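Some chains omitted; the rest stay in position.
Read from first to last, the chains carry the letters A and B; within each, the first residue is number 1.
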Amino acid sequence: QNARDMQEDETSSLDSFLTSLSKVNSSRQRASALFHWLINPVSSENFFRDTWEKKPLLVRRQKPDYYHGLFSTTEFDRILRTDNVQFGVNLDVTSYSNGKRKTHNPPGRALSCSVWKYYESGCSLRLLNPQAFSSTVWNVLSILQEMFGSMVGANIYLTPAGTQGFAPHYDDIEAFVVQLEGKKHWRVYSPRSDEETLSLVSSPNFSQSVIGKPIMEVVLEAGDLLYFPRGFIHQGDCLPDAHSLHITISSYQRNSWGDLLMKMVPAALEMAMEEDVEFRKGLPLDYLSYMGVQNSEKNDPRRVEFQKRVDSLMKKLAAYAPVDAAVDQKAREFLHDCLPPVLTPDEKTTSVFGAPARWEDGEVVDVEAQIRAQTRIRFIRGGIARLCSNGEDVLLCHTIENSRVYHKEEPKSLEIKSEYTDAVEFLIHSYPKFVTVASLPCDTAEDKVLLAEMLYEQGLIHTSEPLQPK
Amino acid sequence: QNARDMQEDETSSLDSFLTSLSKVNSSRQRASALFHWLINPVSSENFFRDTWEKKPLLVRRQKPDYYHGLFSTTEFDRILRTDNVQFGVNLDVTSYSNGKRKTHNPPGRALSCSVWKYYESGCSLRLLNPQAFSSTVWNVLSILQEMFGSMVGANIYLTPAGTQGFAPHYDDIEAFVVQLEGKKHWRVYSPRSDEETLSLVSSPNFSQSVIGKPIMEVVLEAGDLLYFPRGFIHQGDCLPDAHSLHITISSYQRNSWGDLLMKMVPAALEMAMEEDVEFRKGLPLDYLSYMGVQNSEKNDPRRVEFQKRVDSLMKKLAAYAPVDAAVDQKAREFLHDCLPPVLTPDEKTTSVFGAPARWEDGEVVDVEAQIRAQTRIRFIRGGIARLCSNGEDVLLCHTIENSRVYHKEEPKSLEIKSEYTDAVEFLIHSYPKFVTVASLPCDTAEDKVLLAEMLYEQGLIHTSEPLQPK
């Protein structure tokens, strides 16, 4: 970043807001506050009661600079110049005209020179994982994910004046369209059927003739926000007089009750088969002669009987549903999806990332700074880690070593010995309060310090004050 | 087979019984009759009402020759001499003494010479798939499988006098122990808990100290039968004065209601998620903060609420259970497990396997024998084939090309065009009646003949009379 960019950032409304956020004690409150900033002046309470997963929402602000600092074409240009952006992997070049949606990606690296040529020729640009290139986007998404309890992603769209880059379609995520520069004409359409409502999969591209009339038609200007739930068809195009830059922040992909049941139901059946002999009894000797598709039109009382028996067993299944274990499976996937936190200067100074041990003037200094019984600690973020069981061991799954690039790292966890699980659970539930190492429910004073040291060295906890060398 | 064996076979009670069975019109009736022969004088009705999956049963006959012809040590010797029996694959050499169960299999082929040396030294022999080596066992099992609607397997056990070959254990199948030669002392024990009742998995070997007292203790003699359900612990040993040869015929491995539900439940959930928006609604924003193992001891009303919601969705699942499709999945697996039929001379003469076309005196003769409108046809066995859908196409799954060796062949099926499905279903439901080709519900007379020819050439149907060359 050159000096001019730095200056812009420093004075941006978002930048100072993020700084003030970092003073908020709990990462969960930070998440709520940031989300409120996103949908302001709508309140979260109203939003989640009336709008979320129900209908589109337009927030018109008349403040073009409201989202200033989040992302800009200037940063887009810098990224193309500095970072290894690959066509097809990180950037898509697209067009939609005369009802035809095309992708123009050449192979290889997307250098500014060729990207801007495409843009000049009327193509739209979609930057696929801006959080890997922009620290601010990374920071914002990583804070928000703690409120959603579900991965928060984003795409950036840059569209030349007078063009459209994408065909009408619906997505499998809740979408927050944040207009950053210029303006864009949007049309939003209702799901066309019960099946499409809150769809768990994205649609193909639609032709204009099959999508009906929009229920909302607006021109989004810089500083405005448009929300719509999954399953709502939408399309956006640029007016002849202005390009458009927006970021779509998304969440709740495959985060439905059904997705949870997919973890739960096979395990429930397994458990039922182990515990309830009714599930282990043999099928009727002759069931193949009246059941199955080739017999489905037979009018046989045994079919009714068979169906009843299935019904009764299916209903018994509920009693065996391992809800907490299934939630942990979802949680583990979520922790793997998560962005790692962007640490504030304070968080760094009080954690292993700012530990005083260092090389100075030809020798190692200050390695002896240490955690003691009276040291006050807490997890570095509320959502940084979670105790899960994988069936055999207790694991502390965490996000601290995740990558800005989706799933570039394997899921990370520490095995927690049984004598430490209570103490870890205590620490988790204490957040955001700092507690002394001495207060950890471990058997011995030594264990308390050992556990705290381990969590500290992994970067999972921080201390109320920076550790001091002796 | 040498002449003496032939003679024995010809006069065996089983041999003549199987010949008479082949006159029975329907393969399903043949199966019932053969099963009745097996458990005679108990009636099938009583057996399946009072005993099956419930408790052990002893049939004592005082007729040492009752099962004569099914298998013998003479045939065992012939097999070792003639066939490629491999240690560890087809034959196990075992011992159980002083509470220690051992396996003595060397690598390679099991030739009679070394096998009998092991036997002389006190080892037991278990022949693992006698149906691959003995045509009679193959024939018997392939007939019975049509009654059970579940794979029927068998093992042969030969035990020297005064020894025991196996430790106490229970199996995951319904077992019919048929004493063929000599005698054996058996002890049968009740399942030790609800969980072991009708167990779907086999147990490890048990020590004598953990199995309690037998509920049945008998000496089985040639011609006797012992049945016990899966989950019943058992052990057999030879008295000092006699060796023992028995065959254990088994069925109903993983053929329980639960096993059917394993096919059904994931599909039910998938369907529910497509059709019912309740399954697609998002999980509560903050559910990770009160659900999951780390929160399982929290006293939080939201936990109750969450659990209720899961419950209600689980119960709704039953309404989406695709019973017939799941049965077809089970049926397809069963058809793959099945032994191919052992065709009777009549069945051969009236099917493609006995079609008159042949090479004779330097030329091909009688290729023109043909199916005509008035030809009367039916499936060659009731259980030879089944119409199933794989989601896209309609398949006629069949067993005619299966192997005597378990799963040596891939599952076989013919794709049935939509214009033929009614006619194939008509043929299936007509069995055991022969119907004229003209009566098939096809669009054209040509179609009727084409379909019949296809099924005939695959060996799936036969004709009431041998086809005559012009």
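As a convention for this text, contacts are C-beta pairs under 8 Å (C-beta built on N, C-alpha and C of every residue); 3 or more make two chains touch, one makes a residue touch a chain.
Only a predicted model underlies this, so the values are computations on that prediction, with no experimental measurement involved.
Novice: With 2 chains shown in place, count up the copies in the whole assembly for me.
Specialist: When the whole complex is considered, it contains 4 copies.
Everything below uses one rule, namely that only the chains that are shown with their structure count from here on.
Novice: Provide the C-alpha centroid distance between chain A and chain B, rounded to the nearest whole angstrom.
Specialist: 50
Novice: Spell out the part of chain A that touches chain B in their complex, as residue ranges.
Specialist: 48, 52-53, 147-150, 174, 194-195, 197-200, 252, 255-262, 264-266, 268-269, 272-275, 277-283, 285-289, 291-296, 306-307, 309-311, 313-315, 317-318, 321, 323-325, 327-328, 330-331, 334, 386-389, 425, 428
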